[in-house]
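Working notes, structure below.
Left out: one protein chain. Kept in place: all the others.
Chain nomenclature is as follows: A, B and C, assigned in order of appearance, with residue numbering initiated at 1 for each chain independently.
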Amino acid sequence: MELLGIITCGGAALACALFVILSRNTVHSALWMVGNCLALGVLFLLLDSQFIAALQVIVYAGAIMMFIIYAIMMLNQRVSDEDSFRKSLLSGRFVVSFLFMVCLLGLGIGLSPMALKGTMGPHARVQYGEINLLANYIFVQGLAAFELVSVLLTAAVVGAVFLARRD
Amino acid sequence: MVTFKVILPANDYMAVLPQIVLVSTALLVLMMGVFKKLVNASAPGFTALAGSLLALGCVLFVGHHGAPSSTFGGMVLVDGFSFFLSLVICIIIALTILVSLNYGNFFNCMRTGEYYSLLLMAGVGMIFMATAGNLILLFVALETMSISIYALTGFHKKQLKSSEAALKYFLLGAFGSAFLLYGFAFIYGATGSLDIIKIAGFIKTHPQMLNMKFLVAAFVLTIAGIGFKISMVPFHMWTPDTYEGAPTSVTGFMATGVKAAAFAALIRVILVPLAPMQHSWVTIMWIAAFLTMTVGNIIALVQDNIKRMLAYSSIAHAGYILLGFLAGTGLAQAGMLYYLMVYAFMNIGAFGVVALLCKKGEEYTSISDFAGLGFKYPLLGLVMSVFLFSLAGIPPTGGFMGKFYLFTQALRSGYVWLVVAAGVNSVISIYYYLRVVVVMYFSPQASENSIVLGSVSPGIVIALATAATAVLVMGIFPSYFFSLAGNSIFSLM
Amino acid sequence: MKFDLVRLIPIFPLVGVLINGLLGRRIVEKNKSLVHWIACGAVGLSFLVTLGLFVKLLGLPADKRLYDFTWFTWISSGVFHVNIGYQIDPLSMFMCMFVTGVGFLIHVYSIGYMSHDESYFRFFTYLNLFMFSMINLILADNFLLMFLGWEGVGLCSYLLISFWFSDLANAVAGKKAFVTNRVGDFFFAVGMLVLLTHLGAHGVWSLKFNDVFSHAYLLPPHLVTIICLLFFLGCTAKSAQIPLYIWLPDAMAGPTPVSALIHAATMVTAGVYFVARCNVLYSMSPFAMHVVAVVGALTAFFAATIAVTQNDIKKVLAYSTVSQLGYMFLGLGVGAFAAGLFHVLTHSFFKALLFLCSGCVIHAMGGEQDMRNMGGLRKKMPITFASMLIGTLAIAGLPGFSGFFSKDEILWQAYSSPQGSHILWLIGLLAAVMTAFYMFRLIFMTFFNECRASEEVQHHIHEAPKTMTVPLMVLSVLSIFGGLLGVPASLGGMNRVEHFLHPVFGLGAGKILQAAGGPSVIHKAVAQTAAEPHSFALEYELMLLTTLLVFAAIFAAYVLYVKKRDVPGRIAEGNPSFYQLLLNKWYIDEIYETVFINPLRAFSIFLWKGIDVVVIDGLVNSTAAFFVKCGNVCKSTQSGYVQRYAVSFMVGVFGLIAYFMYVR
Partner (left out) sequence: MNDYQSVYLALSAILFALGAFGVICRKDAIVVFLCVEIMLGAVNLAFVTFSRANQSAEGLFMVMCIMAVAGAEAAIGLSIFVLLYRKTGSINIDKFNLLKW
């Protein structure tokens, strides 16, 4: 059952990603990206982390992607002005990427699952992704990072406003 | 249903006092922008300066005594290493603000509250990078720093070069972060934790892990991500473009602060936990260090723009510092820290001088613009020569002692040929550093593009004097600073 | 007063250097006198601190008179550490006392002498820098810091000799001094390195005097000899001994206070101090001691013969300095370290006095230095004349004056010490007689008879201002009574100098060696220094002989240069070759020119034209061109296209992965 889900959603995610790259229309790319995010969200659900899945859909697919699409609209950049893209499919860059993918796959799959030891014991399995456990982590151990994220967002807003402001 | 009790541990807020001060100042400075009519135009700058000095005071006040410890659930490490780097970074921030105060007189956008608050927030990120005990915090800190600096790079909104630099830096930076994160993911997968101390402990207790592909992937991707920030060849390509395009005061900040923080992360993330893996990375890092210094130096030889030249030279310096990384001993790491400190002073100084030579709207960054400077402004020429000599590693400056420590330790660890290569590189570098000195003192001044010093504020005078003095003092009496760096390394968690 | 205050001694002149050096130009514009107040004040304060420490040191029992003050670590490299540290012991304080004291007087004198100079502040900056270096040289507790001071004084000497650098001759003289000194410094440095590496082989990685001397027994004897000779070669340059004395007479090109301070009273005695400081090493090597003694004696004689024929007032004094320095080395070489140091002290008084007087004369004569154009100044410059006469009497060694006691002590030791010999004594005696002769020749030619200067010059002749004459008076008093510090036992004195320095030379050295390596390595000269009672009869006879001969020489000078003034000319004509030989300083400069300099020059021209231009330059230029070419090629990778950068990034990652997967 899980495998089926993985294949479906994983396939969808890959296909969306591919279309992000291949679409000539920027808006289409962004919309495919939303699809990719949604597929990933389902994968997260399959991985038993409901909260992250929700975040993925609401924050990523919902907020960030909408923001990007809005920016695209603002720039009035429906069709990207590319001529050389098709050529580059067969260029050295493609080879580099392909080799890179092979390498990553080699590294990523060559894992023996024994080496991984859970820190929580097997029966907590369904819980690791639950929101209260996560909250506990965020506000107890992760407090410093969590607070720093606020600084990060402030900096981003300040910078973005300054750069995009007309003056 | 399992119930969770959230017990907030007693966090040691003193450990992050400098960061708190910096963030508060950043917000205060930002607020000043809102009340533009009520406050003086230069108030944000001076407030930021006061904040950075206060943070510096906090670092010194809190200091580091006793055994290394951690707080915030292991996220923040309190040890000598944190202390030393916080000190260096606070100095960098303060000096950068001093330089910017003057630079802001030429370019109005540089005196806004946004500029200083971004500078301070980038500083917060840097300090957290140096003190992070957890990869999550390290990553967030790195991004805090990077995002602030992406914005700062594009701060010359009127100049296309600046925007272009921001674009390049941003795209490549985000790209590099993705690699870094992927590396972190593999570290997490291999060791089951993101806590640096736990990672180190896990690797120590499971030596069979060392040959696991996960750890290899983790190392490769992490080194690529951090190598991007320290501009290690071949991840260095963004450096010259960004340094050239960014506002000069920001370039000085980037060249020193980012590098210091990134090297701190390199030591924290790679050198300490993955030390047992060292034998397997020696060759490849050897090549990387060699390429880094050679490529940096060789391309710097043929530059005409001083900012670009210094950018390439900063790549070369990263190569020298990598020698210490390779040598791997405690003293070598102390040498790295010492070098970072000297490097901070001499580079901010050099960029400070470059930042001084501009008038409204345009800068003098071509090396030929420096013709006759040494006679027209003798003190300025002298100070610039001190920085350049130090960068070239000529005694009695700090740059010489820094190289001396690094090279000696590398020799002790048996990297004879690499040290020879580094020596040859130093000789090459002397050529292009001294070329500037030669132009300053021996070229007749072309009358049409004669450099005029704009208004020189006391701030930049203090900054340059401090930096020059520090470079000389560190060169003549290196022991104190070296033992400071050494102590910080030996109380590394 | 705490011993830790020793750091103030160098700090004061350093502060003076910084203030005058950095702000001097502005200070001169505002208020010129502030410059000399700062400079003299700095040295004066140093002197006061030295005095305080000296008194405190005297208050301690003799065997406790050693204090080592470590200020901070200077260089730290693994096990090898060098501190900025100062050592207070009788020897260093003894030197420091008169260096700061005489230095202070000469600073004061310079106020008047240099008052019309344009680069007033520059002069005082250099002088203070010199004091700083010299104090470091003396107080250092390790070889390296001493070497720093050693180099520093060399640099200041160079700067000051060519102070009026717009004149080519001065610049050349400065260069000659500098190059000659560099030759010596090289040997010093080599000696230091040999010492360090060989001691390091025994685990003693230290250049600290105390460590080195207490472990010196570890070194094999031949090595000690080599080190001592290397060090001594260094000293021959700094202290103007054969074969490297040639720079000192030329150094007189500098302003006269400089000649007085650096090239007579203080810097040139650094070599003597150095040998004395290393007395433990020298005591272990009889051969090195012999070399020191022989070189010293020969220099004393040789320089005296040259001085007899010189006509330039400062050159005469310069050669007499060389000659007197030879005396000091003679004393050291025969194991009479204390006597050598005593002569350093008295010499600094009377030679500084003589130079300052000659400065007054030159000042009054409007820059004239040739004695043949002087004469009759006795009445016009009474204070100068009196002072100079006192100085001359002191240097000639008339009984009662300071020079008498120190010189006699050296001669006696040369005669009686087991290290000495009758020949050394005889050479020393001849030199002493000649000294009396040429010094009185100088007095008679300058101050007696009629004035031979032009009318216009004569009109200007006047006594020097107060700032110049007061130091003369102080130095005169010291020249007369300074000798009382070391009246030998035979004349009913206490020989206080020897007793004071005893912890460093006799007792201390013996103790260190005895504690460390047993008596086998102690040379008899050291063991014997604790003066045994001996019959004074022989000593009295020799003393009387010397005194009589000196009087005879003075009389001869009187006859030749006051009464029958045509005789010298006739003698010169009668023996033209010999006279020319002396007048041209034994043609030493010319010999060096042909033997060393010309071949070297030819060789360097060959290196320049043949090797350098063709081979090296060709190599260097092609290397440079190669790197520039590489740069241009590499530069093109930096194409400006972001995506190429990203590709490079990925290629890097790919390379790393490939390495780990397939290579390793």
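By definition in this document, a residue touches a chain if its C-beta (ideal position, glycine included) is under 8 Å from a C-beta of that chain, and two chains touch if they have at least 3 such contacts.
Being a predicted model, the structure only gives us computed values, none of them experimental.
Visitor: Give the labels of the shown chains that the missing chain contacts, considering the complete complex.
Guide: If we consider the entire complex, the absent chain touches A, B, C.
Visitor: Which one touches the absent chain: B:Gly51, B:Gly104, B:Gly123 or B:Gly154?
Guide: Per the contact definition at the top, the residue touching the missing chain is B:Gly154.
Visitor: Thinking of the whole complex, not just what is shown, which of B:Ser193, B:Asn425 or B:Ser457 touches the missing chain?
Guide: That would be B:Ser193, which touches the missing chain.
Visitor: I need the residue numbers on chain B that touch the omitted chain, in ascending order.
Guide: 135-136, 139-140, 143, 147, 150-151, 154, 157, 160-161, 163-168, 170-171, 174-175, 177-178, 181-182, 184-186, 188-189, 192-195, 240-241, 244-245
Visitor: Tell me which stretches of chain A touch the chain missing from the display.
Guide: 2-3, 6, 10, 13-14, 17-18, 20-21, 26, 29-30, 33, 36-37, 40, 43-44, 47-49, 51-52, 55-56, 59-60, 63-64, 67-68, 71-72, 74-75, 77, 80-82, 84-85, 88-89, 93-94, 96-98, 100-101, 104-105, 107-109, 111, 113, 116-122, 124-125, 128-129, 133-134, 136-138, 141-142, 145, 149, 152-153, 155-157, 159-164, 166
Visitor: Tell me, which residues in chain C touch the chain that this view leaves out?
Guide: Given the touch definition above, chain C has residues 635-636, 638-643, 646-647, 650 touching the missing chain.
Basically, only the chains that are shown with their structure count from here on.
Visitor: Starting from the mean Cα coordinates of chain A and chain C, work out the distance between those two points in Å.
Guide: 78
Visitor: How many angstrom lie between the CA centroids of chain A and chain B, rounded to a whole number?
Guide: Whole-Å distance between the two chain centres: 30.
Visitor: Using mean CA coordinates as chain centres, what's the gap between chain B and chain C in Å?
Guide: So the centre of chain B lies 49 Å away from the centre of chain C.
Visitor: Taking each residue of chain C in turn, which ones touch at least two of the other chains?
Guide: Only 651, 653, 657, 661 qualify.
Visitor: Give me the residue numbers in chain B that touch at least two other chains, ranges are fine.
Guide: 216-217
Visitor: Quick check: in the complex, which residue numbers of chain C touch chain A?
Guide: Touch list, chain C to chain A: 643, 647, 650-651, 653-654, 657-658, 661.
Visitor: Provide the residue numbers of chain A that touch chain B in the complex, in ascending order.
Guide: 104, 106-108, 110-111, 115-119, 127, 132-133, 135-136, 139-145, 148-149, 151-152, 154-156, 158-163, 167
Visitor: Over in the complex, which chain C residues touch chain B? Could you list them?
Guide: 72-77, 624, 627-628, 630-632, 634-635, 637-638, 640, 642, 644-646, 648-649, 651-653, 655-657, 659-661, 663-664
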